[in-house]
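I have a structure I would like to understand better, so I am pasting it below and will then ask my questions one at a time.
Every protein chain except one is present and positioned as in the full complex.
Chain lettering (A and B) follows the sequence in which the chains are written, and residue indices restart at 1 in each chain.
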Amino acid sequence: MPESALNDYIPILLLTGFAVSFAAFNLVVSWLLGKKGTSNPDKETAFECGMVPLTPERRRFSVKFSTVAMLFIIFDIEIVFLIPWALKFRELGMFGVIEILVFIAVLMVGWWYCVAKGAFDWSPAGRSRSGNQAVRFTSGTGTQPSGGGALSERAVADRVES
Amino acid sequence: MNETVFYFATTLGKIVVFTHLALILAALMVLGERRISAVMQSRLGPNRVGYGGLLQPIADALKFFFKEDVVPGQVEKVLYILAPAITVIPALLTIAVIPFGPALTIFGTEVPLVIADLDIGILFVFAIASLGVYGVVLAGWASNSRYPLLGGVRSSAQMISYELVLGLSVIGIFMSTGSLRLLDVVAAQQDGVWFAFSQPLGFLLFVICAFAETNRLPFDTPEAETELVAGYHTEYSSMKFAMFFMGEYTAMFVFAALISTLFLGGWDIPFVTAEQLAAWGNWGSLLGFVSFFTKCLCFMFFYIWVRWTIPRFRFDQTMALGWKVGIPAGVANIVATAFILLPPGTL
Partner (left out) sequence: MAELLFWLMGGGMVFFTMLTIWSRNPVHCTVFMILSFAATAGLFVMLDAYLIAAMEVLVYAGAILMLFLFVIMMIELRDEEQEGLRLNPLMLVAAATFLLLLGRAVGDLGPVVQSQANEMIGSPAPLAEALFTRFVVPFEAVSLLLLGAILGVVVLNQRSRDERASIGPATPDAGGGSAAPGSGAPSVPGAGAGAGVADGSAS
């Protein structure tokens, strides 16, 4: 039946309807069937391992998270440019490859700058500089299991204390 | 029979069958995980409900439905209730483009075993999966509590970081196939070798991302029990809590299916050509479906196997692996693929 490509998207609409109603069904049925409990002030509080919260629950967090989000946008756009190239890669030939190599090279300069400036170092300053975490990962051995060898001395000390 | 009616009937049929397949598999995966984990730790695991514990998921679901839904006072009500739904809906939507098997022939009409055979194929999955992150981060924010917030923010930072590696790792495939359509990717592998062999680096990166994107060990820092209680779903209970699990396990199935499709030949059976499979008609389709499903199940076992093999990464290690190793490795894979695929002398 699909004569226009748009009709490929009708199943998506139907599936969206199905998924939304499935989620709604779960929420409504559990609301209908669920036990109606009593309420008391302790039950109303946020989880704090049984302690009374001393500070406001919503705390500020490290600016690094939004840095990652910004860098994510930039590299996402890079990938978005790579996809059309990948699809026409054979037709574009060597010229296209050189083009994309220049494009990637420029962006990898940015990537290298991030690495050099420590934008990807999440460990506390003392650990990433004096410790060898960063070096270990850039040395390219791939998935380093975080066994005893990969832990810096302070981390081991933390572990011994706890 | 009216063509339009037939089209809608088969489409609806596919939607119902495939989504339920994924959900049932997700439920069985929870059971399987508990049983296999138990075996790996010399325990028994849940084996009382039904034969070998097979009915345990149903018992769990019923229990979740009847549990009291504790909504703590400090939460941001609307988003708190919507967040589990925002996790489940994208996970179910991504099933749309996965080809489950060769086309069936029903009443003389070919019905491809994929809900929507889109031009943009894998990009659809990436786009929808990028929306799935919001479920986690909004759950963390709406809970208005410290562990969920930390878990949600960490989780989203991890997921977006690995989305990049995910995107880079599959570009090599599109360079060989020249198409984003998953059916074309499967066809290319039936004619040639599986991309797991011709794109080993891309395969490795994709597998790592499958773990990171679904917050599985060794990348489960967002819900690391020892430090964050339960991460973004600390404040959730009852069915809302279960919906996070449904979303997570459905996403695990989707990633297993994507790995089977993109790198392990989809429904391709080794040493059987597409023509031979087609010659068997609908039985061939069924065989292809079984082959595809076997691959998915193997990968889902791999998830559990890895869980009890590799200890959890620290968060800084997770991020370093993604940004410092994943991205250059993905780029290197693209460049290497370009030079291998381009015939020499085409300047």
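In this section, a residue touches a chain if its C-beta (ideal position, glycine included) is under 8 Å from a C-beta of that chain, and two chains touch if they have at least 3 such contacts.
Computed from a predicted structure; not experimentally measured.
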item: Contacting the left-out chain in the complete assembly, out of B:Ala26, B:Ala96 or B:Leu118; value: B:Leu118
item: Residue among B:Tyr134, B:Tyr162, B:Tyr236 or B:Trp267 touching the omitted chain; value: B:Tyr134
item: Subunit B residues touching the omitted chain (full complex); value: 37, 76, 78-79, 118-120, 123-124, 126-128, 130-131, 133-134, 137-138, 141, 146-147, 149-150, 153-154, 156, 160, 163, 180, 217-218, 221, 224-228, 307-308, 311-317
item: Residue ranges of subunit A at the interface with the undisplayed chain; value: 5-6, 9, 54-55, 58-67, 69-74, 76-78, 80-81, 83-85, 87-88, 91-92, 95-96, 99, 102-103, 106-107, 109-111, 113-114, 117, 119, 121-128, 146, 151, 155, 158-159, 162
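The rule is simple: only the chains that are shown with their structure count from here on.
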item: Separation of subunit A from subunit B, taking each centre as the mean of its C-alpha atoms, in whole Å; value: 16
item: Of subunit A, residues touching subunit B in the complex; value: 1-2, 5, 8-12, 14-16, 18-20, 22-24, 26-27, 29-31, 33-37, 43-49, 53, 57-59, 61, 65, 68-69, 71-72, 75-76, 79, 82-83, 86-90, 93-94, 97, 100-101, 104, 108, 111, 114-115, 120-123, 127-128, 133-134, 137-138, 140, 142-147, 150, 155
item: Touching residues (chain side subunit B, partner subunit A) in the complex; value: 3-4, 6-7, 11-12, 14-16, 19, 64-70, 72-74, 81, 84-85, 88-89, 92-93, 95-96, 115-119, 123, 141, 143-147, 149-150, 153, 157, 160-161, 163-164, 167-168, 171-172, 174-175, 178-180, 204, 208, 218, 229, 234-235, 238-240, 242-243, 246, 310-317, 319-321, 323-325, 327-329, 331, 334-335, 338-339, 341-342, 346-347
